[in-house]
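Of the protein chains in this complex, all but one are displayed in their positions.
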Amino acid sequence: MQRLRGVRPVKLTTNERWDLVDAIAERTVTVGTYRQTIGDILGELTVKPATGIPVAVAVLYAFWSIFGSFAGTLVTDGFMVRLFDDHWLPWLQAAWPGPDSLLYYLAVGDPLAETCFEAFGMLTSGLFVAIGVVLPAVLIFYLMMTLLEDSGYLPRLAVLMDTVLHRIGLHGYAIIPAILGLGCNVPAVTATRILETRKQRFMMMTLLAIFIPCGAQLGVMRDVIPDLVGPVMLYLICGFGIFGFVLDRIIPGENPEILIDVPPYHWPAWENVARKLWTRTKGFLKEAVPFVLFGVLLVNLLYLAGVIGALADLFEPLFVTWFGVPKETVGPLIAAFLRKDLAVAQLSTIAMTPYQMITSVVLISIYFPCVATFVMMLREGWKQMLAAVGVLFAVVFVYGGLIHAAGILMGVA
Amino acid sequence: MARSSLSTLYVGLLGLATLASGLADILVWAGAGPGVTFGILEIAGGDFFRWGWGGAVMVFGGLFMLSGLTHSGSLQQSAKVLLGAIMVGIIAGTDLFALFCESVPAGEGAPEFFNTASGFLGGIAPPYSPAILLLPCILGILYLIGRGEPDDA
Partner (left out) sequence: MNEPIDTGTTVLMVGNPNVGKSALFNRLTGANAVVSNYPGTTVDYTEGTLIEAHRTCTIIDVPGTYSLTPRDAAEEVAVRLLGEYPGAVVLLVLDATRIERGLYLALEVIERGVPCIIALNMTDAAHDKHISVDAAEMERVLGIPVIETTAISGEGVKQLAGMIRNAKAADISAISGRLNGDGAAEEMVALRSGCSGCGVCGR
């Protein structure tokens, strides 16, 4: 690049630079009179707390309602359950040779099962969870998230949440990784880079990995334990607050005030929405589906080898006495390391009381991030990752016990 | 003048109606009763998410419309009314979408996948939630605001 060297680098002071900026702008920019439109005022109303909080409540309502109607009622319950339970499962059970063979056990599972959930073979439960339940869930989830991202609502939500999040040592902008994390924790981990200090990044990464359930997991929860989603979410949000507060006190570092830059609203461009939706869904099909199938395979193999039985016996005191859940939940916990959606699906087949179900689903969510998130955290720095894992174990232990205690106090556990 | 007071009256009544139906949603849910039906209006209750939370959204929608009433005509106030209308629109829209999603697949236990035409029509027939019934009037608000904007701005 020798050809450039006619120009020597210089360094202006901040003031000199601003003066120059002003001079250039004065020369080149003319601002005509602009009258506020009703859209601009609507934009302001959505950041003022008095009107903004109700709007946020409404947006959340719309999000969950559409999610449930589309993924749950229409696609999964309306079509997929029928397709898998009435056609795919009986056909596979009849067509696959040798119901006593190992291969049958791994691929199809229980020869007498009547639903794909119960069968627990790779091609039955695995495919059903991945395609029948989670695919429609992530599809609609990503669609709505893309609309939120592209309209410009997210930074407004950040402004609204600023006061609350400052209480736990975070900045309003932390809501962005949190919302992205509701879709999938993997991109959310990288998105923590927009936070200012190392402390904030560490806190957000840890809290994200522990307390934010992903869209796939939400989809399965909505399908198998629709009535318990509320309490589970409540426990997760409370945990986010409590442990955020504690971490804020323990971790040294500061929480600077910054201005949130709020862009104007605009209509999402459909090409961009379609493009993002396609990229994300493709990513899901390529990366998550094999993991779900592999997860089923692994859990089945571990069952056969007696590993899960042994672990269940080993952890029985912890699970039964401390967390108050059946020892069989050890199996799903192992699957949870691969995919949380699969683990929740598996939990739903274990007999337990509603409160035990709430506890175990919360445990699944907060216990270890899934492998993909884990790798992502590792990429952001192994020291931080190790510290996060340390925090995680402490949180699982303490919070699991707390939930159990709360249940005992309420007389339901 | 007459026009604007007429539209104030319209928005006011609609705001009150929205507020009332929001409160009714919440009360029916909190009473945990069997739900109420008047003609084509139905408040099913039972489900916290739809009737508790959704009812709260309706209440806010009504309040926004009412708070936008004074000095109607200023852009600021029209925006509040519009926001209220959007809140009701959100509830009505999601209700309609839910009806649609329930009615497209065939009923439980049926061998085929898609509902029959008559089954579908039966599924989307009344009774409706208050938000859906308010929806046509809400569209009236959009008309008022759309018409008002050029001479205000």
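Here are a few things to note about the model shown:
A and B are the chain letters, set down in written order, and residue numbers restart from 1 in every chain.
Going forward, a contact is a pair of C-beta atoms (placed from the backbone, for glycine too) under 8 Å apart; a residue touches a chain by one contact, two chains touch by 3 or more.
Worth saying up front: this structure is predicted, and the values here are computed from it rather than measured.
Put simply, the hidden chain is in touch with A once you look at the whole complex. When the missing chain is restored to the complex, the residue among A:Thr115, A:Thr190 or A:Thr349 that touches it is A:Thr190. Interface with the hidden chain, as seen from chain A, comprises residues 1, 3-12, 17-18, 20-25, 27-34, 146, 149-152, 154-155, 173, 176, 190-196, 201, 258, 261, 263-266, 268-269, 272, 275-276, 279.
To be clear about the criterion, only the chains that are shown with their structure count from here on.
Taken together, the chain A residues at the contact with chain B in this complex read 35-38, 41-42, 45, 51, 54-55, 57-59, 61-62, 64-66, 68-70, 73-74, 77-79, 82-83, 86, 230.
If you check the complex, the residues on chain B that touch chain A are 48-50, 53-54, 56-57, 60-61, 64, 75-76, 78-80, 82-83, 87, 90-91, 93-94, 97-98, 100-102, 104-105, 111, 113, 145, 149, 153.
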